[in-house]
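Below you'll find the structure, written out as C-alpha coordinates, and then a few comments.
Some chains omitted; the rest stay in position.
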Amino acid sequence: MSKNSTSPTRPQKPMESRIGWSNEHDIRIYGLNLMQDLMGKQDLGAMAFLELTSRLPTPSESVLVNAMLVALVEHGITPSALATRMTYYGAPESLQGAVAAGLLGLGNVFVGTIEGSAKMLQESLADAGDTPDFAALATELVNKFRAAKQILPGFGHPIHRPDDPRALRLLELAREQGHAGKYVQLLLAVSAEADRQFGKHLVLNVTGMIGAIASELDISWRYARGLGIMARAVGLIGHIREELERPIAPEIWVRVGDEAVQKLRADEE
Amino acid sequence: MSKNSTSPTRPQKPMESRIGWSNEHDIRIYGLNLMQDLMGKQDLGAMAFLELTSRLPTPSESVLVNAMLVALVEHGITPSALATRMTYYGAPESLQGAVAAGLLGLGNVFVGTIEGSAKMLQESLADAGDTPDFAALATELVNKFRAAKQILPGFGHPIHRPDDPRALRLLELAREQGHAGKYVQLLLAVSAEADRQFGKHLVLNVTGMIGAIASELDISWRYARGLGIMARAVGLIGHIREELERPIAPEIWVRVGDEAVQKLRADEE
(Lines give C-alpha, C1' and ligand atoms only; values in the text may rest on other atoms or scores of the structure.)
Protein backbone atom coordinates (compact mmCIF):
# COMPACT_ATOMS: atom_id res chain seq x y z
CA MET A 1 0.00 0.00 0.00
CA SER A 2 1.34 3.42 -0.77
CA LYS A 3 2.54 5.53 2.12
CA ASN A 4 0.02 8.27 1.42
CA SER A 5 0.38 11.23 3.66
CA THR A 6 -2.70 11.73 5.75
CA SER A 7 -2.71 15.47 5.25
CA PRO A 8 -2.68 17.37 1.97
CA THR A 9 -0.64 20.06 3.69
CA ARG A 10 2.28 17.79 4.61
CA PRO A 11 5.42 19.86 4.06
CA GLN A 12 7.86 18.36 1.57
CA LYS A 13 11.21 17.28 2.87
CA PRO A 14 14.30 18.25 0.88
CA MET A 15 15.91 15.79 -1.52
CA GLU A 16 19.57 16.44 -2.08
CA SER A 17 22.47 14.72 -3.80
CA ARG A 18 25.99 16.08 -3.65
CA ILE A 19 27.53 13.51 -6.00
CA GLY A 20 27.42 15.41 -9.25
CA TRP A 21 25.54 17.31 -11.93
CA SER A 22 25.79 18.13 -15.59
CA ASN A 23 24.66 20.70 -18.10
CA GLU A 24 24.92 21.04 -21.88
CA HIS A 25 28.70 20.99 -22.00
CA ASP A 26 29.95 20.03 -18.55
CA ILE A 27 29.83 17.10 -16.12
CA ARG A 28 31.03 17.42 -12.54
CA ILE A 29 31.53 14.55 -10.09
CA TYR A 30 32.44 15.11 -6.45
CA GLY A 31 33.52 18.60 -7.45
CA LEU A 32 35.81 17.39 -10.23
CA ASN A 33 35.47 17.88 -13.97
CA LEU A 34 34.87 14.42 -15.45
CA MET A 35 36.59 15.13 -18.77
CA GLN A 36 39.54 17.17 -17.59
CA ASP A 37 40.26 15.86 -14.08
CA LEU A 38 39.34 12.20 -14.37
CA MET A 39 39.19 10.72 -17.90
CA GLY A 40 42.70 9.95 -19.11
CA LYS A 41 44.17 10.73 -15.69
CA GLN A 42 42.59 8.38 -13.17
CA ASP A 43 42.05 4.64 -13.24
CA LEU A 44 38.93 2.70 -12.29
CA GLY A 45 40.32 1.92 -8.83
CA ALA A 46 40.72 5.64 -8.12
CA MET A 47 37.09 6.12 -9.15
CA ALA A 48 36.11 3.43 -6.67
CA PHE A 49 37.99 5.31 -3.98
CA LEU A 50 36.26 8.53 -5.03
CA GLU A 51 32.82 6.90 -4.73
CA LEU A 52 33.72 5.49 -1.31
CA THR A 53 35.29 8.63 0.20
CA SER A 54 34.33 11.67 -1.96
CA ARG A 55 37.97 12.38 -2.78
CA LEU A 56 40.74 11.04 -5.00
CA PRO A 57 43.31 8.71 -3.41
CA THR A 58 46.90 9.60 -2.64
CA PRO A 59 49.43 7.46 -4.54
CA SER A 60 49.68 5.07 -1.57
CA GLU A 61 45.92 4.85 -1.18
CA SER A 62 45.66 4.20 -4.90
CA VAL A 63 48.01 1.22 -4.64
CA LEU A 64 46.00 -0.22 -1.78
CA VAL A 65 42.50 0.31 -3.10
CA ASN A 66 43.52 -1.15 -6.44
CA ALA A 67 45.26 -4.11 -4.76
CA MET A 68 42.15 -4.92 -2.70
CA LEU A 69 39.95 -4.72 -5.77
CA VAL A 70 42.37 -6.70 -7.95
CA ALA A 71 42.48 -9.42 -5.29
CA LEU A 72 38.72 -9.91 -5.52
CA VAL A 73 38.05 -9.65 -9.27
CA GLU A 74 38.49 -13.26 -10.24
CA HIS A 75 37.99 -16.45 -8.28
CA GLY A 76 37.56 -18.94 -11.10
CA ILE A 77 34.53 -21.23 -10.94
CA THR A 78 32.64 -19.96 -7.87
CA PRO A 79 28.95 -20.31 -6.96
CA SER A 80 28.57 -16.70 -8.06
CA ALA A 81 30.21 -17.36 -11.45
CA LEU A 82 27.98 -20.42 -11.88
CA ALA A 83 24.84 -18.36 -11.18
CA THR A 84 25.97 -15.88 -13.84
CA ARG A 85 26.63 -18.63 -16.36
CA MET A 86 23.30 -20.37 -15.70
CA THR A 87 21.46 -17.08 -16.09
CA TYR A 88 23.28 -16.12 -19.26
CA TYR A 89 22.28 -19.48 -20.75
CA GLY A 90 18.59 -18.64 -20.37
CA ALA A 91 18.77 -14.91 -21.11
CA PRO A 92 21.76 -14.22 -23.37
CA GLU A 93 20.09 -10.99 -24.52
CA SER A 94 20.51 -9.48 -21.08
CA LEU A 95 24.17 -9.29 -20.02
CA GLN A 96 23.23 -7.08 -17.09
CA GLY A 97 20.86 -9.74 -15.76
CA ALA A 98 23.58 -12.39 -15.76
CA VAL A 99 25.97 -10.12 -13.88
CA ALA A 100 23.24 -9.15 -11.41
CA ALA A 101 22.53 -12.84 -10.74
CA GLY A 102 26.19 -13.44 -9.93
CA LEU A 103 26.40 -10.43 -7.64
CA LEU A 104 23.35 -11.57 -5.69
CA GLY A 105 25.35 -14.44 -4.22
CA LEU A 106 27.88 -12.07 -2.63
CA GLY A 107 26.15 -12.30 0.72
CA ASN A 108 27.08 -13.27 4.23
CA VAL A 109 28.90 -16.48 3.26
CA PHE A 110 31.42 -15.09 0.79
CA VAL A 111 32.51 -11.46 0.28
CA GLY A 112 30.04 -10.24 2.89
CA THR A 113 32.68 -11.21 5.43
CA ILE A 114 34.52 -8.00 4.50
CA GLU A 115 31.69 -6.23 6.30
CA GLY A 116 31.99 -8.48 9.33
CA SER A 117 35.72 -7.91 9.61
CA ALA A 118 35.51 -4.14 9.12
CA LYS A 119 32.63 -3.86 11.59
CA MET A 120 34.46 -5.86 14.24
CA LEU A 121 37.60 -3.73 13.92
CA GLN A 122 35.89 -0.35 13.60
CA GLU A 123 33.55 -0.91 16.53
CA SER A 124 36.31 -2.27 18.72
CA LEU A 125 38.56 0.73 18.07
CA ALA A 126 35.82 3.37 18.15
CA ASP A 127 36.25 4.12 21.84
CA ALA A 128 39.76 2.78 22.32
CA GLY A 129 41.53 6.13 22.36
CA ASP A 130 44.84 7.04 20.80
CA THR A 131 46.92 4.23 22.28
CA PRO A 132 44.73 1.14 22.11
CA ASP A 133 45.75 -2.00 23.98
CA PHE A 134 45.59 -4.33 20.97
CA ALA A 135 46.11 -7.54 22.95
CA ALA A 136 43.29 -6.68 25.36
CA LEU A 137 40.91 -5.70 22.57
CA ALA A 138 41.76 -8.90 20.67
CA THR A 139 41.06 -11.06 23.71
CA GLU A 140 37.75 -9.29 24.21
CA LEU A 141 36.77 -9.85 20.57
CA VAL A 142 37.71 -13.52 20.42
CA ASN A 143 35.91 -14.13 23.72
CA LYS A 144 32.82 -12.35 22.42
CA PHE A 145 32.57 -14.31 19.17
CA ARG A 146 33.28 -17.62 20.94
CA ALA A 147 30.63 -16.90 23.58
CA ALA A 148 28.09 -16.14 20.84
CA LYS A 149 29.20 -19.29 18.98
CA GLN A 150 29.79 -17.13 15.88
CA ILE A 151 32.51 -17.53 13.30
CA LEU A 152 35.28 -14.96 13.71
CA PRO A 153 34.86 -12.81 10.59
CA GLY A 154 37.86 -12.93 8.26
CA PHE A 155 39.16 -16.29 9.36
CA GLY A 156 38.97 -19.71 7.73
CA HIS A 157 39.42 -20.91 4.17
CA PRO A 158 38.54 -24.12 2.33
CA ILE A 159 41.84 -24.43 0.42
CA HIS A 160 44.62 -22.06 1.37
CA ARG A 161 47.13 -23.28 3.99
CA PRO A 162 48.64 -22.09 6.21
CA ASP A 163 47.58 -18.62 5.08
CA ASP A 164 45.61 -16.99 2.29
CA PRO A 165 48.31 -15.71 -0.08
CA ARG A 166 46.18 -12.68 -0.98
CA ALA A 167 45.98 -11.66 2.68
CA LEU A 168 49.76 -11.94 3.01
CA ARG A 169 50.33 -9.89 -0.10
CA LEU A 170 47.91 -7.19 1.04
CA LEU A 171 49.62 -7.00 4.40
CA GLU A 172 52.97 -6.60 2.66
CA LEU A 173 51.58 -3.79 0.49
CA ALA A 174 49.94 -2.05 3.45
CA ARG A 175 53.28 -2.02 5.22
CA GLU A 176 55.16 -0.82 2.16
CA GLN A 177 52.67 1.99 1.66
CA GLY A 178 52.64 3.06 5.29
CA HIS A 179 49.04 2.08 5.93
CA ALA A 180 49.41 -0.84 8.34
CA GLY A 181 47.90 1.21 11.17
CA LYS A 182 45.73 0.39 14.13
CA TYR A 183 43.12 -1.66 12.25
CA VAL A 184 45.76 -3.91 10.72
CA GLN A 185 47.48 -4.22 14.08
CA LEU A 186 44.26 -5.18 15.81
CA LEU A 187 43.49 -7.80 13.13
CA LEU A 188 46.93 -9.35 13.60
CA ALA A 189 46.38 -9.36 17.36
CA VAL A 190 43.01 -11.07 16.87
CA SER A 191 44.74 -13.65 14.68
CA ALA A 192 47.35 -14.39 17.34
CA GLU A 193 44.75 -14.57 20.09
CA ALA A 194 42.49 -16.85 18.06
CA ASP A 195 45.39 -19.23 17.40
CA ARG A 196 46.11 -19.26 21.13
CA GLN A 197 42.52 -19.87 22.22
CA PHE A 198 41.74 -22.49 19.55
CA GLY A 199 45.10 -24.18 19.94
CA LYS A 200 45.68 -24.26 16.19
CA HIS A 201 46.37 -21.80 13.39
CA LEU A 202 43.28 -20.27 11.82
CA VAL A 203 43.77 -19.08 8.24
CA LEU A 204 43.50 -15.29 8.07
CA ASN A 205 41.68 -14.80 4.79
CA VAL A 206 41.57 -12.10 2.13
CA THR A 207 38.24 -10.62 3.22
CA GLY A 208 39.50 -10.31 6.78
CA MET A 209 42.55 -8.34 5.65
CA ILE A 210 40.46 -6.20 3.31
CA GLY A 211 38.19 -5.35 6.23
CA ALA A 212 41.27 -4.00 8.04
CA ILE A 213 42.80 -2.09 5.14
CA ALA A 214 39.45 -0.60 4.12
CA SER A 215 39.20 0.66 7.70
CA GLU A 216 42.66 2.22 7.38
CA LEU A 217 41.33 4.08 4.34
CA ASP A 218 38.32 5.43 6.28
CA ILE A 219 35.81 3.24 4.46
CA SER A 220 32.89 2.51 6.78
CA TRP A 221 31.96 -1.14 7.40
CA ARG A 222 28.47 -0.20 6.24
CA TYR A 223 29.57 -0.21 2.60
CA ALA A 224 32.99 -1.90 2.74
CA ARG A 225 31.31 -4.95 1.16
CA GLY A 226 30.99 -2.70 -1.87
CA LEU A 227 34.67 -3.34 -2.69
CA GLY A 228 33.81 -6.97 -3.34
CA ILE A 229 30.76 -6.08 -5.42
CA MET A 230 32.71 -3.66 -7.63
CA ALA A 231 35.49 -6.19 -8.18
CA ARG A 232 33.26 -9.16 -8.90
CA ALA A 233 31.22 -7.20 -11.45
CA VAL A 234 34.46 -6.96 -13.42
CA GLY A 235 35.22 -10.65 -13.06
CA LEU A 236 31.75 -11.87 -13.97
CA ILE A 237 32.02 -10.28 -17.40
CA GLY A 238 35.00 -12.58 -18.00
CA HIS A 239 32.83 -15.58 -17.16
CA ILE A 240 30.17 -14.44 -19.60
CA ARG A 241 32.84 -14.07 -22.26
CA GLU A 242 34.09 -17.59 -21.58
CA GLU A 243 30.57 -19.02 -21.45
CA LEU A 244 29.99 -17.54 -24.90
CA GLU A 245 33.14 -19.15 -26.26
CA ARG A 246 33.24 -22.38 -24.27
CA PRO A 247 29.85 -22.99 -22.59
CA ILE A 248 29.52 -25.20 -19.53
CA ALA A 249 26.03 -24.26 -18.31
CA PRO A 250 24.16 -26.69 -20.61
CA GLU A 251 26.33 -29.61 -19.49
CA ILE A 252 25.90 -28.73 -15.80
CA TRP A 253 22.16 -28.65 -16.33
CA VAL A 254 22.04 -32.07 -17.96
CA ARG A 255 24.39 -33.77 -15.54
CA VAL A 256 22.88 -32.36 -12.35
CA GLY A 257 19.34 -32.76 -13.67
CA ASP A 258 19.94 -36.41 -14.49
CA GLU A 259 21.70 -37.37 -11.32
CA ALA A 260 19.56 -35.43 -8.86
CA VAL A 261 16.25 -37.00 -9.89
CA GLN A 262 17.56 -40.48 -10.65
CA LYS A 263 16.37 -41.99 -7.40
CA LEU A 264 12.99 -40.24 -7.42
CA ARG A 265 12.41 -41.30 -10.98
CA ALA A 266 13.34 -44.88 -10.25
CA ASP A 267 10.82 -44.86 -7.39
CA GLU A 268 7.98 -43.30 -9.34
CA GLU A 269 8.36 -44.13 -13.02
CA MET B 1 11.33 -29.54 -16.42
CA SER B 2 14.81 -30.88 -16.21
CA LYS B 3 16.55 -31.72 -19.43
CA ASN B 4 16.95 -35.35 -18.50
CA SER B 5 18.92 -37.34 -20.95
CA THR B 6 16.84 -40.09 -22.45
CA SER B 7 19.61 -42.63 -22.24
CA PRO B 8 21.60 -43.62 -19.18
CA THR B 9 24.59 -44.14 -21.42
CA ARG B 10 24.71 -40.56 -22.70
CA PRO B 11 28.39 -39.65 -22.92
CA GLN B 12 29.37 -36.64 -20.82
CA LYS B 13 30.58 -33.58 -22.64
CA PRO B 14 33.70 -31.85 -21.33
CA MET B 15 33.41 -28.82 -19.07
CA GLU B 16 36.40 -26.56 -19.25
CA SER B 17 37.40 -23.15 -17.94
CA ARG B 18 40.71 -21.56 -18.85
CA ILE B 19 40.31 -18.49 -16.61
CA GLY B 20 42.20 -19.62 -13.56
CA TRP B 21 42.80 -22.07 -10.76
CA SER B 22 44.26 -22.17 -7.27
CA ASN B 23 45.83 -24.54 -4.81
CA GLU B 24 46.94 -24.28 -1.19
CA HIS B 25 49.44 -21.51 -1.74
CA ASP B 26 48.93 -20.23 -5.27
CA ILE B 27 46.29 -18.48 -7.41
CA ARG B 28 46.64 -18.09 -11.17
CA ILE B 29 44.45 -15.98 -13.42
CA TYR B 30 44.80 -15.98 -17.20
CA GLY B 31 48.24 -17.50 -16.69
CA LEU B 32 49.39 -14.81 -14.29
CA ASN B 33 50.19 -15.09 -10.60
CA LEU B 34 47.56 -13.05 -8.77
CA MET B 35 49.82 -12.02 -5.90
CA GLN B 36 53.07 -11.38 -7.76
CA ASP B 37 51.94 -10.24 -11.21
CA LEU B 38 48.72 -8.39 -10.46
CA MET B 39 48.21 -7.20 -6.87
CA GLY B 40 50.18 -4.02 -6.26
CA LYS B 41 51.11 -3.77 -9.94
CA GLN B 42 47.89 -3.51 -11.93
CA ASP B 43 44.84 -1.32 -11.47
CA LEU B 44 41.18 -2.35 -11.67
CA GLY B 45 40.91 -1.08 -15.26
CA ALA B 46 43.74 -3.38 -16.31
CA MET B 47 41.88 -6.27 -14.68
CA ALA B 48 38.82 -5.33 -16.70
CA PHE B 49 40.93 -5.46 -19.84
CA LEU B 50 42.31 -8.83 -18.76
CA GLU B 51 38.80 -10.23 -18.29
CA LEU B 52 37.76 -8.89 -21.69
CA THR B 53 40.79 -10.02 -23.71
CA SER B 54 42.74 -12.63 -21.66
CA ARG B 55 45.84 -10.41 -21.59
CA LEU B 56 47.11 -7.31 -19.81
CA PRO B 57 46.84 -3.98 -21.64
CA THR B 58 49.72 -2.06 -23.14
CA PRO B 59 50.18 1.40 -21.57
CA SER B 60 48.09 2.98 -24.34
CA GLU B 61 45.38 0.37 -24.01
CA SER B 62 45.39 0.93 -20.27
CA VAL B 63 44.76 4.64 -20.71
CA LEU B 64 41.86 3.94 -23.04
CA VAL B 65 40.14 1.14 -21.13
CA ASN B 66 40.37 3.16 -17.92
CA ALA B 67 39.09 6.30 -19.66
CA MET B 68 36.07 4.43 -21.05
CA LEU B 69 35.29 2.95 -17.65
CA VAL B 70 35.86 6.22 -15.79
CA ALA B 71 33.49 7.97 -18.21
CA LEU B 72 30.67 5.60 -17.26
CA VAL B 73 31.11 5.24 -13.48
CA GLU B 74 28.96 8.10 -12.33
CA HIS B 75 25.96 9.77 -13.92
CA GLY B 76 24.37 11.41 -10.87
CA ILE B 77 20.68 10.75 -10.29
CA THR B 78 19.79 8.27 -13.06
CA PRO B 79 16.91 5.78 -13.25
CA SER B 80 19.47 3.11 -12.39
CA ALA B 81 20.69 5.02 -9.31
CA LEU B 82 17.07 5.53 -8.25
CA ALA B 83 16.36 1.79 -8.53
CA THR B 84 19.39 1.11 -6.32
CA ARG B 85 18.29 3.68 -3.75
CA MET B 86 14.70 2.42 -3.66
CA THR B 87 15.93 -1.15 -3.21
CA TYR B 88 18.40 -0.23 -0.51
CA TYR B 89 15.57 1.44 1.39
CA GLY B 90 13.66 -1.82 1.64
CA ALA B 91 16.62 -4.19 2.03
CA PRO B 92 19.51 -2.33 3.67
CA GLU B 93 20.96 -5.66 4.83
CA SER B 94 21.70 -6.65 1.24
CA LEU B 95 24.08 -4.21 -0.45
CA GLN B 96 24.53 -6.64 -3.32
CA GLY B 97 20.79 -6.64 -4.00
CA ALA B 98 20.66 -2.86 -4.27
CA VAL B 99 23.56 -2.83 -6.74
CA ALA B 100 22.01 -5.66 -8.73
CA ALA B 101 18.75 -3.71 -8.98
CA GLY B 102 20.59 -0.70 -10.38
CA LEU B 103 22.50 -2.79 -12.91
CA LEU B 104 19.29 -4.38 -14.18
CA GLY B 105 18.27 -1.08 -15.75
CA LEU B 106 21.38 -0.99 -17.95
CA GLY B 107 19.47 -2.34 -20.89
CA ASN B 108 18.75 -1.29 -24.44
CA VAL B 109 17.81 2.30 -23.56
CA PHE B 110 20.95 3.36 -21.72
CA VAL B 111 24.38 1.72 -21.68
CA GLY B 112 23.13 -1.12 -23.89
CA THR B 113 23.73 1.23 -26.79
CA ILE B 114 27.45 0.46 -26.47
CA GLU B 115 26.53 -2.94 -27.85
CA GLY B 116 24.54 -1.45 -30.70
CA SER B 117 27.37 0.85 -31.70
CA ALA B 118 30.05 -1.85 -31.47
CA LYS B 119 27.90 -4.32 -33.40
CA MET B 120 27.18 -1.84 -36.17
CA LEU B 121 30.86 -0.99 -36.58
CA GLN B 122 32.23 -4.52 -36.23
CA GLU B 123 29.74 -6.06 -38.64
CA SER B 124 30.19 -3.32 -41.18
CA LEU B 125 33.97 -3.68 -41.19
CA ALA B 126 34.06 -7.48 -40.96
CA ASP B 127 34.21 -7.97 -44.72
CA ALA B 128 35.48 -4.55 -45.72
CA GLY B 129 39.08 -5.56 -46.33
CA ASP B 130 42.23 -3.63 -45.50
CA THR B 131 41.29 -0.34 -47.12
CA PRO B 132 37.63 0.20 -46.33
CA ASP B 133 35.68 2.94 -48.07
CA PHE B 134 34.42 4.63 -44.91
CA ALA B 135 32.10 7.06 -46.69
CA ALA B 136 30.41 4.25 -48.61
CA LEU B 137 30.05 2.07 -45.52
CA ALA B 138 28.65 5.01 -43.56
CA THR B 139 26.05 5.75 -46.23
CA GLU B 140 25.06 2.11 -46.26
CA LEU B 141 24.66 2.06 -42.46
CA VAL B 142 22.64 5.25 -42.20
CA ASN B 143 20.42 4.11 -45.06
CA LYS B 144 19.90 0.77 -43.37
CA PHE B 145 18.90 2.18 -40.00
CA ARG B 146 16.65 4.80 -41.59
CA ALA B 147 14.94 2.20 -43.74
CA ALA B 148 14.29 0.04 -40.67
CA LYS B 149 13.08 3.15 -38.80
CA GLN B 150 15.61 2.35 -36.07
CA ILE B 151 17.60 4.81 -34.00
CA LEU B 152 21.22 5.01 -35.08
CA PRO B 153 23.08 3.49 -32.10
CA GLY B 154 25.38 5.93 -30.36
CA PHE B 155 23.63 9.10 -31.42
CA GLY B 156 21.33 11.45 -29.54
CA HIS B 157 21.40 12.83 -26.01
CA PRO B 158 18.83 14.56 -23.79
CA ILE B 159 21.15 17.31 -22.49
CA HIS B 160 24.53 17.62 -24.12
CA ARG B 161 24.84 20.09 -27.05
CA PRO B 162 26.32 20.20 -29.58
CA ASP B 163 28.32 17.15 -28.56
CA ASP B 164 28.71 14.83 -25.61
CA PRO B 165 31.87 16.08 -23.87
CA ARG B 166 32.81 12.53 -22.85
CA ALA B 167 32.73 11.39 -26.48
CA LEU B 168 34.98 14.29 -27.49
CA ARG B 169 37.42 13.56 -24.69
CA LEU B 170 37.54 9.86 -25.58
CA LEU B 171 38.21 10.71 -29.20
CA GLU B 172 41.03 13.00 -28.14
CA LEU B 173 42.53 10.25 -25.98
CA ALA B 174 42.17 7.63 -28.71
CA ARG B 175 44.10 9.88 -31.08
CA GLU B 176 46.77 10.67 -28.52
CA GLN B 177 47.26 6.98 -27.79
CA GLY B 178 47.35 5.96 -31.45
CA HIS B 179 44.12 3.95 -31.34
CA ALA B 180 41.81 6.04 -33.52
CA GLY B 181 41.76 3.33 -36.17
CA LYS B 182 39.20 2.07 -38.62
CA TYR B 183 36.31 1.71 -36.14
CA VAL B 184 36.70 5.29 -34.93
CA GLN B 185 37.03 6.48 -38.51
CA LEU B 186 33.87 4.66 -39.54
CA LEU B 187 31.95 6.11 -36.59
CA LEU B 188 33.02 9.64 -37.55
CA ALA B 189 31.98 8.94 -41.13
CA VAL B 190 28.59 7.72 -39.89
CA SER B 191 28.26 10.90 -37.85
CA ALA B 192 28.97 13.10 -40.86
CA GLU B 193 26.61 11.10 -43.08
CA ALA B 194 23.83 11.18 -40.47
CA ASP B 195 24.15 14.96 -40.19
CA ARG B 196 23.94 15.22 -43.97
CA GLN B 197 20.90 12.94 -44.33
CA PHE B 198 18.98 14.38 -41.37
CA GLY B 199 19.88 17.97 -42.24
CA LYS B 200 20.93 18.71 -38.67
CA HIS B 201 23.68 17.76 -36.23
CA LEU B 202 23.03 14.60 -34.27
CA VAL B 203 24.88 14.42 -30.95
CA LEU B 204 27.48 11.65 -31.03
CA ASN B 205 27.22 10.27 -27.50
CA VAL B 206 29.59 8.55 -25.11
CA THR B 207 28.24 5.05 -25.68
CA GLY B 208 28.66 5.46 -29.43
CA MET B 209 32.32 6.41 -29.03
CA ILE B 210 32.91 3.61 -26.53
CA GLY B 211 31.47 1.15 -29.05
CA ALA B 212 34.16 2.33 -31.48
CA ILE B 213 37.11 2.36 -29.08
CA ALA B 214 36.15 -1.01 -27.58
CA SER B 215 36.23 -2.32 -31.15
CA GLU B 216 39.72 -0.87 -31.60
CA LEU B 217 40.75 -2.87 -28.51
CA ASP B 218 39.36 -6.12 -30.00
CA ILE B 219 36.45 -6.30 -27.56
CA SER B 220 33.56 -8.10 -29.25
CA TRP B 221 30.19 -6.32 -29.41
CA ARG B 222 28.76 -9.42 -27.68
CA TYR B 223 30.16 -8.31 -24.32
CA ALA B 224 31.17 -4.68 -24.94
CA ARG B 225 28.14 -3.69 -22.85
CA GLY B 226 30.10 -5.21 -20.01
CA LEU B 227 32.23 -2.04 -19.82
CA GLY B 228 29.16 -0.13 -18.74
CA ILE B 229 28.15 -2.78 -16.22
CA MET B 230 31.60 -2.85 -14.61
CA ALA B 231 31.72 0.92 -14.36
CA ARG B 232 28.22 1.40 -13.03
CA ALA B 233 28.74 -1.21 -10.30
CA VAL B 234 31.43 1.13 -8.98
CA GLY B 235 29.19 4.19 -9.18
CA LEU B 236 26.17 2.58 -7.56
CA ILE B 237 28.12 1.95 -4.36
CA GLY B 238 28.54 5.73 -4.14
CA HIS B 239 24.78 6.15 -4.34
CA ILE B 240 24.28 3.63 -1.54
CA ARG B 241 26.79 5.53 0.54
CA GLU B 242 24.96 8.78 -0.05
CA GLU B 243 21.55 7.20 0.56
CA LEU B 244 22.86 6.03 3.93
CA GLU B 245 24.02 9.53 4.82
CA ARG B 246 21.39 11.66 3.10
CA PRO B 247 18.40 9.49 2.12
CA ILE B 248 16.02 10.53 -0.66
CA ALA B 249 14.15 7.25 -1.28
CA PRO B 250 11.55 7.74 1.50
CA GLU B 251 10.69 11.22 0.24
CA ILE B 252 10.37 10.02 -3.38
CA TRP B 253 8.04 7.29 -2.18
CA VAL B 254 5.76 9.67 -0.29
CA ARG B 255 5.67 12.34 -2.96
CA VAL B 256 5.11 10.03 -5.91
CA GLY B 257 2.71 7.85 -3.95
CA ASP B 258 0.60 10.84 -2.96
CA GLU B 259 0.50 12.52 -6.32
CA ALA B 260 0.04 9.46 -8.50
CA VAL B 261 -3.11 8.21 -6.79
CA GLN B 262 -4.63 11.60 -6.00
CA LYS B 263 -7.10 11.50 -8.85
CA LEU B 264 -8.08 7.88 -8.37
CA ARG B 265 -8.59 8.45 -4.67
CA ALA B 266 -10.73 11.51 -5.27
CA ASP B 267 -12.89 9.44 -7.63
CA GLU B 268 -13.27 6.47 -5.33
CA GLU B 269 -12.96 7.61 -1.71
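Labels A and B are assigned to the chains in the order they are written; within every chain, residues are numbered from 1.
In this text, a residue touches a chain if its C-beta (ideal position, glycine included) is under 8 Å from a C-beta of that chain, and two chains touch if they have at least 3 such contacts.
Model, not experiment: these values are computed from the prediction.
Every protein chain here is a copy of the same sequence, 2 of them drawn, and the whole complex in this file adds up to 4 copies.
Please note the rule applied: only the chains that are shown with their structure count from here on.
One finds 22 Å separating the Cα centroids of subunit A and subunit B.
Here subunit A touches subunit B in the complex through residues 2-5, 10, 12-27, 29, 34-36, 38-40, 42-48, 50-52, 62-63, 66-67, 69-71, 73-77, 94-97, 99-101, 103-107, 112, 115, 159-161, 165-166, 168-170, 172-173, 176, 220, 222-223, 225-226, 229-231, 233-235, 237-242, 244, 246, 248, 251-255, 257-258, 260-261, 265, going by the rule given at the top.
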